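Only one structure is covered here, and it is reproduced in the block below.
A single protein chain has been omitted from the complex, and every remaining protein chain is retained in its original position.
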Amino acid sequence: MSTVTLGIDHTVRQQLIEAGSATIANLLYRRGLHHTMPHGLRPLADDQEPLVGPAYTLRFIPSREDLDHMGTYGREDNLHRRAIEECPVGSVLLIDAGGCTRASSMGDLMATRLRARSVAGVVTDGGYRDTAGIKATGLPCFQAQPAPPATPIGLHPVALQEPVGCGGVAVYPGDVVLGDADGVVVIPAHLVDEVAREGSRAAAYEEFAELKIRSGHPIFGVFPATEESTREYEQWVAAGRPGRE
Amino acid sequence: MSTVTLGIDHTVRQQLIEAGSATIANLLYRRGLHHTMPHGLRPLADDQEPLVGPAYTLRFIPSREDLDHMGTYGREDNLHRRAIEECPVGSVLLIDAGGCTRASSMGDLMATRLRARSVAGVVTDGGYRDTAGIKATGLPCFQAQPAPPATPIGLHPVALQEPVGCGGVAVYPGDVVLGDADGVVVIPAHLVDEVAREGSRAAAYEEFAELKIRSGHPIFGVFPATEESTREYEQWVAAGRPGRE
Amino acid sequence: MSTVTLGIDHTVRQQLIEAGSATIANLLYRRGLHHTMPHGLRPLADDQEPLVGPAYTLRFIPSREDLDHMGTYGREDNLHRRAIEECPVGSVLLIDAGGCTRASSMGDLMATRLRARSVAGVVTDGGYRDTAGIKATGLPCFQAQPAPPATPIGLHPVALQEPVGCGGVAVYPGDVVLGDADGVVVIPAHLVDEVAREGSRAAAYEEFAELKIRSGHPIFGVFPATEESTREYEQWVAAGRPGRE
Amino acid sequence: MSTVTLGIDHTVRQQLIEAGSATIANLLYRRGLHHTMPHGLRPLADDQEPLVGPAYTLRFIPSREDLDHMGTYGREDNLHRRAIEECPVGSVLLIDAGGCTRASSMGDLMATRLRARSVAGVVTDGGYRDTAGIKATGLPCFQAQPAPPATPIGLHPVALQEPVGCGGVAVYPGDVVLGDADGVVVIPAHLVDEVAREGSRAAAYEEFAELKIRSGHPIFGVFPATEESTREYEQWVAAGRPGRE
Amino acid sequence: MSTVTLGIDHTVRQQLIEAGSATIANLLYRRGLHHTMPHGLRPLADDQEPLVGPAYTLRFIPSREDLDHMGTYGREDNLHRRAIEECPVGSVLLIDAGGCTRASSMGDLMATRLRARSVAGVVTDGGYRDTAGIKATGLPCFQAQPAPPATPIGLHPVALQEPVGCGGVAVYPGDVVLGDADGVVVIPAHLVDEVAREGSRAAAYEEFAELKIRSGHPIFGVFPATEESTREYEQWVAAGRPGRE
Partner (left out) sequence: MSTVTLGIDHTVRQQLIEAGSATIANLLYRRGLHHTMPHGLRPLADDQEPLVGPAYTLRFIPSREDLDHMGTYGREDNLHRRAIEECPVGSVLLIDAGGCTRASSMGDLMATRLRARSVAGVVTDGGYRDTAGIKATGLPCFQAQPAPPATPIGLHPVALQEPVGCGGVAVYPGDVVLGDADGVVVIPAHLVDEVAREGSRAAAYEEFAELKIRSGHPIFGVFPATEESTREYEQWVAAGRPGRE
């Protein structure tokens, strides 16, 4: 599927960013999906760019001292390092660390390589080392909390591109990941286009609603939208969105 | 009581801000109150203005799928939305979310409305969605951690203006809330004036003590204050507080 | 030992800062030490200077109401306050608070005094009060989370310069502490010189590796270092490190 | 409603006990209710009788030292003590302690009184004191973990018969509570009769299924039930349930 | 002091056991001590005898691989093993494991030796290995949860007879420990005699109150005791406590 290798359609990407992760999660909730935002993940940098792309998954299990040490870590068949080289352009490296923050899910050299390879960003339910260095690469990243100790102290990479859990959310390879200031939402691949389109409209409506509320209107009658407020919104759009910053 | 509907006396407000939440908590501790700062709450924005005002409480319980969904959320008798419209000017919307961070205690449109209505700010032992949008409103807010999923996924608003718990602290409607970089302190209404006055004096003394300590004095004899250091402090005040920045 | 009273050799200090806490932890891990970074500690300020110095330890136990109150807190034999006055120039005040964040490990006047006395900084597995004031002193500090309530509410200072635990890590007086954006690493005293030297070289190699990776080289063959990449690195050093920023 | 004051219909009670809490939770789940079993509650005694009855709720908030002490505890208007006297015959005293296990939700004298008054039992998301004494009364009770310290150390009774949260589950006064070895399930009042009836049938089917499986049949074709296995089950019932213990 | 080396006076011991840990904690609470029961500790065996004796403390810190291994564990100066041999007859070995349950605070051979040496029992805020074997010795023990891995994996014994923390409670050597079905209470040495005496009376009153309540009396007027109920209790005592089992 082209989506997986080349990332995501430009228009859909823009719509998702306009909508934001919290609004997209709302639209998935209206479709019966209650657990779409991994719990407790935060952006690494306050000002990082939004993250959008299909998930390329890496699964860790706990390490075992005889299998995991700096010797095995350096081997070319190490799946952690293979993930860095094989994760497709435009995709999101999504890591199931079993919530372990005693050992690192990634460091700055790996982030530098991902950035050089035009990978979209990284999400882990564990944490990173060399966080200053990762921020310097500009790669958008999400984690639970910093986890600087060496990877083999706690984690063993065991599989690529399997369905995984991340922060209490199911992630299937190819699901689309959107990350921003609110956190991360995981969108089942078949729903991406419709929630992106709907989310973009919802964001435009919110802009209209915010103008109304800032000018003194109560939230009743504006949020959530009513039939009447929707009509008024459409007139506002037709009028060229007056009052917009 | 005028305090509840119109917020708080200007002088008292200034004294509380000068004192700071940690010093006020100390003064309450000297009066036998050990649990006055909800545990684990942080300001939403690093640079937000201090928060002061009487508590207007909202209590959530866990949601139930047949009672809580987008349909019921939109109704005009929804207590979550009524709280946004009915919370008095100058007061602090104080939310007991039972510590739940799986669903949002508030989003940016609600924050915009509260700001437009001159509500002082919001405190929850859960978290918010649209945090970037809330920060943009300038409304001072405190939370445990971000909680972007839709409110009805986890929370059902059940009562306004009841005594509640928040981060392990009892909050009675009308208690005065002070929030700053250190966190939030809840002040029983009948103690506000005296701890504000005393706290303001303590803050002035701390300014004096800091000057002494910066110039090389040990903390012994200066902090905590002794009779002698208090005398010296009074002379410093009488002399126009020399050395002050 | 001069190290304990006067802090740490200037060259070693520089090498440790260049290496960074995560790299030093890696080198300790290669020597069989798996638990060297206290779990969950963060810098108080995002932009604080790196922290380096030998550990001077303070141990707290839970407080007891008849022994711990503002009266006993003010006495000159209070070990918490003695630690502030007796912690040597250049050393790191390292506090075992048993992970308690219900009461403060330090406030801003104490931080002002430590700065005036040229103490290197403070580490606690609890938290601080007056965090804005502490940041203003410029003293580099690490904590689990803010803990503004008065110390005697939860903590009783019981001993100075004993071996302690901090965030799950053993700390012996005189162990060298390094703190930066990634957190804190505790280095057994007898290993400091060798891991500093090795860490400094590792950091220089990482600079070389980052240049290679930014220019498109895969991580394989560069990270971890191979014999060949090490040879190439040495040529790069001999050539005056071309391409460095 | 007679159910609330006199407990619950005898047949429904029997059906609920036959079904068991886990099966009833399944039937509620099929009706869209995902959170019906308070998380982490256990029976006080391994061999206590099943607990069935409508919920009579008591809500605690954190205590405050000036309002909560042995003096106020002894007053006749203390809601904790009033709950013990006013909780109707046959009902379940369901306590929202905000998950607090630092102070007791009930002791043995209160349990003795509830037993004497023919109250069905007690559920708390906190814990009890005098657990040996409570077990001796025979009153079926559920808790998170033992919590022997005196109630006013941590808890203030604030309301009776309000909707509350308990272990992450919404409980409305009059909801029916069923507790057994698996834990506690909270059944919305309007669904009790139908899930009791259905649950009793499911339990009978499970007895049939267990006989089949014990005799070597795979779980496929028996669990979950198929059309064919249901027909076979009905023949087994018609034949007088041969093989039953 | 004879109490420390020979355990505790027989009458006081009996009074403490009659009172029970929850009642003793109440009496300490009335004297202003709020944190006297280590949080989350449970008896190892359901039917173990009550534990009473002065605390002999052992403090652990986290282990370090070069200092802690089976080689150092076997040495005669190992403080963990010395504690087993040196803990006085009749005393309680009270262990501060920093709450660590990743490694064992004691195993069955150590328990066998303590029993042979007539030590009263053991309390840890960590856990034990060989729990079946420990139960077989009959030694009353309390722990947070089982912790079978070898001690040096996580714990290093660092000091005997220091003041320590245990489950959030301060313990000074010589404090008296009482453990029963409700958990453990730590009694400051100078308060033992008076709370034992008072606790024993409270237990006798509770026996009277229970008889009243079982015969249909409300808790009001009986619990807590009133002047009148106390008079009636004294008559009951004078009459030879009729109705007692």
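Labels for the chains are A, B, C, D and E, by order of writing; each one numbers its residues from 1.
The working rule: a residue touches a chain if its C-beta (ideal position, glycine included) is under 8 Å from a C-beta of that chain, and two chains touch if they have at least 3 such contacts.
Since the structure is predicted, the reported quantities are computational estimates derived from the model, not experimental observations.
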{"item": "Which displayed chains the unshown chain touches", "value": "A, D, E"}
{"item": "Touching residue (missing chain; options E:40, E:146, E:173 or E:221)", "value": "E:146"}
{"item": "Hidden-chain contact residue, picked from the options D:21, D:78 or D:151", "value": "D:21"}
{"item": "In chain D, positions touching the absent partner", "value": "20-22, 25-26, 29-30, 34, 36-37, 39-40, 42, 180-183, 206, 209-210, 213-216, 218-220, 222-224"}
{"item": "Contact set of chain E toward the excluded chain (per top definition)", "value": "70, 73-74, 76, 81, 84-85, 101-102, 104, 107-110, 112-113, 116, 129-132, 145-146, 148-150, 153"}
{"item": "Residue ranges of chain A at the interface with the undisplayed chain", "value": "31-35, 60-67, 98-100, 156, 158-159, 162-165, 168-171, 188"}
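Operating definition for what follows: only the chains that are shown with their structure count from here on.
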{"item": "Homomeric contact chain B-chain C: same or different residue positions, threshold half", "value": "different"}
{"item": "Whole-Å gap between the CA centroids of chain A and chain D", "value": "40"}
{"item": "Shared-contact residues (touching 2 or more other chains) in chain E", "value": "34"}
